[in-house]
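Not every chain is included here, but those present sit where they belong.
Per-chain residue numbering starts at 1, and chain names A and B are given in the order in which the chains are listed.
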Amino acid sequence: MDQQLLIEMYRRMGLIRHFDETVQKLFNSGRIPGSAHLSIGQEGEVVGACMALNEHDYMVGNHRSHGHPIGKGAGVNALMAEILGKATGVNRGKGGSMHLADFSVGSLGESSIVGSGLPVAVGAALGSKMQGNDRVTLCFFGDGASNQGYFHEAMNMAALWKLPVIFLCENNGYGVTTPSNKVAALEDISARAAGYGTPATIVDGQQCVEVFDAVTEAVDRARRGQGPTMIEAKTYRYHHHSEGPLYDHMTYRSDEELVAWKQRDPLHLAREKLLAEGVGAATLDDIERAAEEEVAAALEFAEQSPLPEPPEAFEHLYRTPLTGGGVTDHA
Amino acid sequence: MREVTFLQAVAEAQAEEMARDDSVFLMGEDVSGNVYGSSGGLLDQFGAERVLDTPICESGFTGVAIGAAMVGMRPIVDYTIASFMYLATDQLVSMAAKSSYMYGGQTHIPAVFRAAMFYNGGIAAQHSDRNYSMYMNVPGLKVVVPSSPFDAKGLLKTAIRDDDPVLVFEDGNLWGRRGEVPEDEYLLPFGQANILTEGSDVTLVAIAARVGEAVKAATRLAEEGISVEVIDPRTLVPLDSGTILESVAKTGRLLVVDQGHRTCGAAGEIAALVAEQGFWDLQAPIKRLTAPDMQIPFSPALEKGFYPEVEQIVTATRALMEE
């Protein structure tokens, strides 16, 4: 593949890694309200998949999607500001970590109701088809989400109507503390695709190029009007389900398992590949450093940004304002 | 003026808006077949893609409508029966109602969700829900309850042009009713109640098919010298509290008539509103006449009397005048 592309993947993976590491620090110092779900360890499938799209295509994330908009090309400033609940946040401070969606790069929302993004992605694809444009929709969902009825309904409609949607299962082996094989009848989520006549492949989620190639092929099928594809990326999250001490005492997974996965770190694997292709270590270090600085600047931006004004809490519920006497006084 | 049925009025509204705006389309189970009569002729006029038959998966196709709305389409979802909305509650609440807000206005969901309420027809507990009140508790949704063919058409057209999710609850008992509907285009604004009869002794706020019962009751009561003002809110979210409060300021008495369940229902909300903002005008307790807090039985022998009709309204109003 095009080396520049791989370099750009490497850069975006670095951005995501630094972004989430920064979020972790902020969380531990009590600066992030609510919860934070990190993708550290999953950057390969996130970036590999997103970069197979063009900027007009759509992408749907979920509760663990700080990195997905970045993979799709979003700037990090407004994302970091959102996580800190600032007025300059991508959602103006109304969404936070679990809804970090940048619609300007085609991310169509990140619903943290597990599985709920699946039919929404199908709907976006239906819209594209009706509008006669060539946009495809990439839908990320977890192994846990695949057990929701939404998965079935979405897979069926997408296949039925031959819609331009790619279902990308981020199988990181767990839903919170529950191993996927304890809640899904079969080890491979992708085994379900055949029941809809939908092609499916399993890829190594730690190899961004492998994911990129599979998604690129799926995107081609979609643009040719041949309908959906399911891709199951086997991956792993280094951190627990979410930040904070809640899971530290838990033994739902072994240290060996974690160590083994870390040896196949997506950034490391991409770097090895680039070095092998003759890209200089210095070049890669510069890219790394630039990514680090970009995130540091985003943090600076976020910290300098003002908090939203209380009255803003009463904006954006409706696009067409409520008329009549509907609004009443309250606490 | 010409008269058409409630269903024809709905079909006209859909056809007119689909002709006016290519992004408007209809989706639901068996919609192309026009089983119930609200999509007559649409298939021939607009084709199968814009009159889209869905699998039976209310939660999924509601999500599909929301996704399509996010990318610029304006879906009209036909659930046929309101009881089936429970399967779609997550998409309606977590996605339709919340997306514009939680994404800070980056997106919005211009979608209409039509549902008919088929109570009082012997179709038992699972098909007789009058559940608009549950959705009134969800900020981000708008709730419409037309009581005539005229209102059905004018409010549905407004709903289709509205940029937010709008739930339109059609009273199945009215589907076959005929009423005057102008040939010329018109729209009815949300949040503006309709005063059907002016009166000075008591205010009757009625919803959907209860409006007709209330008007009949008003006529009967007029003969007894009781002057009744009948108000149809037309939309429950937004609610035209001003018109209701002004009326009570004049009459001093309020009876709310609703076919929904009593507890946490629309009738209670209107009663609470007046007890809070119109208290000093009240000369008597606020009364609610609603369906009981009971599920719906199949046998007409049991369902009979569940929903307030003329007789009950007349009796309750008389009693209220005695207070």
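Throughout what follows, a contact is a pair of C-beta atoms (placed from the backbone, for glycine too) under 8 Å apart; a residue touches a chain by one contact, two chains touch by 3 or more.
Treat the numbers as computed from the prediction; the structure is a model and nothing was measured.
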Subunit formula of the full entry, expressed with the displayed chain labels: A x2, B x2
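Methods note: only the chains that are shown with their structure count from here on.
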Footprint of chain A on chain B - complex, ascending: 25, 49-50, 54-55, 57, 59-73, 90-91, 94-95, 99-108, 110, 139-140, 142, 162-164, 189-193, 235, 237-245, 273
Contact footprint of chain B on chain A as seen in their complex: 58, 89-95, 99, 101-104, 108-109, 111, 113, 116, 118-128, 130-131, 135, 137, 149-150, 152-154, 156-157, 160, 315-320, 322-328
